[in-house]
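Note that this complex is displayed minus one protein chain, with the remaining chains in position.
Here the chain labels run A, B and C in written order, and each chain numbers its own residues starting at 1.
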Amino acid sequence: MSAVKCIGILTSGGDAPGMNAAIRAVTRSAIYNGMSVKGIYRGYKGLITDEIVDFKTQNVSNIIQRGGTILKTARCEEFKTPEGRKLAYDRLMEHGIDALVSIGGDGSLTGARIFAQEFNYPIVGLPGTIDNDLFGTDVTIGYDTALNTIMECVDKIRDTATSHDRLFFIEVMGRDAGFLALNGAIASGAEAAIIPEISMEKDQLAEMIETGFRKSKNSSIVLVAESEVTGGAMGVAERVKKEYPQFDVRVSILGHLQRGGSPTAQDRILATRMGVAAIDALLDDQRNVMMGIQNDEIVYVPFSKAIKNDKPINRDLLDTLRVSSI
Amino acid sequence: MSAVKCIGILTSGGDAPGMNAAIRAVTRSAIYNGMSVKGIYRGYKGLITDEIVDFKTQNVSNIIQRGGTILKTARCEEFKTPEGRKLAYDRLMEHGIDALVSIGGDGSLTGARIFAQEFNYPIVGLPGTIDNDLFGTDVTIGYDTALNTIMECVDKIRDTATSHDRLFFIEVMGRDAGFLALNGAIASGAEAAIIPEISMEKDQLAEMIETGFRKSKNSSIVLVAESEVTGGAMGVAERVKKEYPQFDVRVSILGHLQRGGSPTAQDRILATRMGVAAIDALLDDQRNVMMGIQNDEIVYVPFSKAIKNDKPINRDLLDTLRVSSI
Amino acid sequence: MSAVKCIGILTSGGDAPGMNAAIRAVTRSAIYNGMSVKGIYRGYKGLITDEIVDFKTQNVSNIIQRGGTILKTARCEEFKTPEGRKLAYDRLMEHGIDALVSIGGDGSLTGARIFAQEFNYPIVGLPGTIDNDLFGTDVTIGYDTALNTIMECVDKIRDTATSHDRLFFIEVMGRDAGFLALNGAIASGAEAAIIPEISMEKDQLAEMIETGFRKSKNSSIVLVAESEVTGGAMGVAERVKKEYPQFDVRVSILGHLQRGGSPTAQDRILATRMGVAAIDALLDDQRNVMMGIQNDEIVYVPFSKAIKNDKPINRDLLDTLRVSSI
Partner (left out) sequence: MSAVKCIGILTSGGDAPGMNAAIRAVTRSAIYNGMSVKGIYRGYKGLITDEIVDFKTQNVSNIIQRGGTILKTARCEEFKTPEGRKLAYDRLMEHGIDALVSIGGDGSLTGARIFAQEFNYPIVGLPGTIDNDLFGTDVTIGYDTALNTIMECVDKIRDTATSHDRLFFIEVMGRDAGFLALNGAIASGAEAAIIPEISMEKDQLAEMIETGFRKSKNSSIVLVAESEVTGGAMGVAERVKKEYPQFDVRVSILGHLQRGGSPTAQDRILATRMGVAAIDALLDDQRNVMMGIQNDEIVYVPFSKAIKNDKPINRDLLDTLRVSSI
């Protein structure tokens, strides 16, 4: 039998749709396996400041369909210091919490890893981030919903772009990873995507213009990942206005609504599977691993691997986008 | 029997969801009544440049659910000149078009009015604008869809606002009319709305702050109509950041997606009723009138009235918003 | 100052989207006006069995966007008896509840009316029903959402109907009132609607067939209100299969999903306005009235009027549907 009798659960970093489905599955699977569950509010911050409550199955009823996180989330500078982490550890001991399930992105798992090593404390992580930029899992919780949200927004903008023969630059999230911009462009039938993986290498906009971009079309849509290098949608649009003064150029920045919304089926199923797997992992004495999904099977990814490595985009998709939008 | 044997139909100005439903109803009702129909592309511009095609019932099949306008729309400086309007008139004569149905907002109807007077030519208008700012009709085609789009976006942003205890300023359309901002705020459970009708009178933000805005709440959402007076969401947020440095303030500008999307039931029904009524009006020798809806009955509103008068907001709704968001 | 210091609030009968927005507005407006609020679960049943809890503003946070009713609803045979109502009255006295706000349809208001008269007890009602069949209000809470849900379902079915050249009969709610079927048909571009108001008078299907229904079209959709007279969609489809064996006929019964879903902007605004108005009415010593909306203004409708009179459909809409679907 596992030594884990009581788990704590928290969400950390940027919120992502599906986090509530994960909280629900972790809670219920823990209770199903005879553990008790403590919900920790506002991530590591609430752990330090003792925002911790008992969680029963009813606490997670009727939340699978909701965006955001009922446990809320917050940034926590204090947890980055040894003193802060000591305070966090003391809370866990006070509440009799034997292991922690942490749901979040890169920063959250980095914090989890340091803490786990410092105190030899069992933590398992769930990858919750719309950016899909964690290594070791084919997909992260929240990515599919954000992708569909982007697509639906672009569908709406296309209505008006087509009606007016306009050229739209639409900025989406993904400062370091082009998954949302590239796949969002394919899904919405956009003409091009400008993504960070490529903008380091070459000038995507110049290439678009050279290859006769927009010769045959009256209206066009380009998805642009937010970026200091390109200046995002605003920066790109400014350049185009100079080069093509005849174009009726517009900019739209989708912003925070990309984080919200009721999660898609894929995100809910993924979050539920990973939530159940997290408890299985603890029962199996696993620790310091992130749940991942590879080829539709759950895998355990060491925190160190998930954080350190970059997840590459599939470059074939650049061709797919180009060919399908002629 | 009516003298009108052939009508032309066009959409002009900013596109609005429901315009296609209107095009469908006008076309079918005209054909039902024995008229022939010409679709004119790109508004008054296409009328001048002769982008005119025959429309049968099939041309408007399967479009009721689509956003934008299949007839496209464009601004047209030339139509503002007597020479341009003469060219337009010549085209109508060449095609044997006896009357025009023009779907659009304030600018479109203004153009229609001048043209109708200059050439003693029968035109009927349909109010198509998301801003809902035409006098003489309780509601315009596109307003209900835009209102729902805004609400759905705010619902998504609330997910993340609540997860992070943030204060959001969300900018919506309506430079001269606060219908979208005020009703959008009530519908989405936002805490306040900053609207043009009031910002001329007093400083809504100062008042919000004085009355203890946001004392009891962790996260808040304020809808702000785009405005030169207030600076829109950006301008308001800058002021709040200075006054309340402790708040985690964010801005979101919804932008062009407010114009798109599949129309709601109300917009499709309204557009269909108005489209059928437009042909009834022509059969009844009406001209130079906009279709309006008042108390769920179709009315004819002279262009002059619809354009010149401001439609007031219902100020009771300001109280409704305040009371319901404590 | 009003004698009402504490109100009870309940939802009764079939649930309708927007009920939560109404609960939120009633609760907050009452608190804003210095009253205390008791939430009564499961309608009159919970009143009798004492499922009554204190409601603060937080109890109604973040519910405006949710379908169903957080207060739940139930049928209650006991409340139809004098003994049951006496028990209900005793509970109200025990809890110090001075007035009741009841949200529901015909049955709920009938119960409210009898109770109010029997015990000389102040009750105000809110019209909450997707069927839109209450007299004295242009529209009821839940109707607009149900109409949009129906339209979206028909939009989906049209995708497959068109792909297969099929004739679909789709059954919607409204046993006694054709609002959903008729307006749903116009909104979704359906070819016809079979509604109770007309099926008493004549054989709508026979007429459709006689007038050459479906001569010019490959696929068609007919909305049918549930009905004992016509047999609903199943009954109508059986007859068509016999008369037109060459048609590829399909039936779809939308069923309970018509009651659910996040409320539309119109329903949320209506529910919020009516909720605030209900407290205003109590402050103004009104009682035994239903909140109604007429010409965009709140009105008070005596229970007796709201219940006894039938709300007529606008028969012009039958022509609108016929003309727009040729």
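Here is the rule we go by: a residue touches a chain if its C-beta (ideal position, glycine included) is under 8 Å from a C-beta of that chain, and two chains touch if they have at least 3 such contacts.
Computed from a predicted structure; not experimentally measured.
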> Wait, the hidden chain, what does it touch out of the ones we have here?
Replying inline: A, C
> Pick from C:G8, C:G39 or C:G68: which residue touches the chain that isn't shown?
Replying inline: C:G68
> From the list A:C6, A:I31 or A:V249, which touches the chain that is not on show?
Replying inline: A:I31
> Residues of subunit A in contact with the chain that isn't shown?
Replying inline: 24-25, 28-29, 31-32, 57, 62, 64-65, 138, 144, 147-148, 150-151, 155, 158, 162, 183-184, 186-189, 216, 262, 264-266, 268-269, 272-273, 275-276, 294-296, 314, 317, 319-320, 323-326
> List the subunit C residues touching the unshown chain?
Replying inline: 11, 14-15, 17, 66-69, 72-74, 149, 153, 155-165, 168, 250-253, 255-257, 259-261
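Simple rule for what comes next: only the chains that are shown with their structure count from here on.
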>> Just the number, please: Cα centre separation of subunit A and subunit C in whole Å.
In response: 39
> So what's the Cα centroid distance for subunit B and subunit C, whole Å?
Replying inline: 29
> Using CA atom averages as chain centres, what separation in Å is found between subunit A and subunit B?
Replying inline: 36
> By residue number and range, which residues of subunit C touch two or more other chains?
Replying inline: none
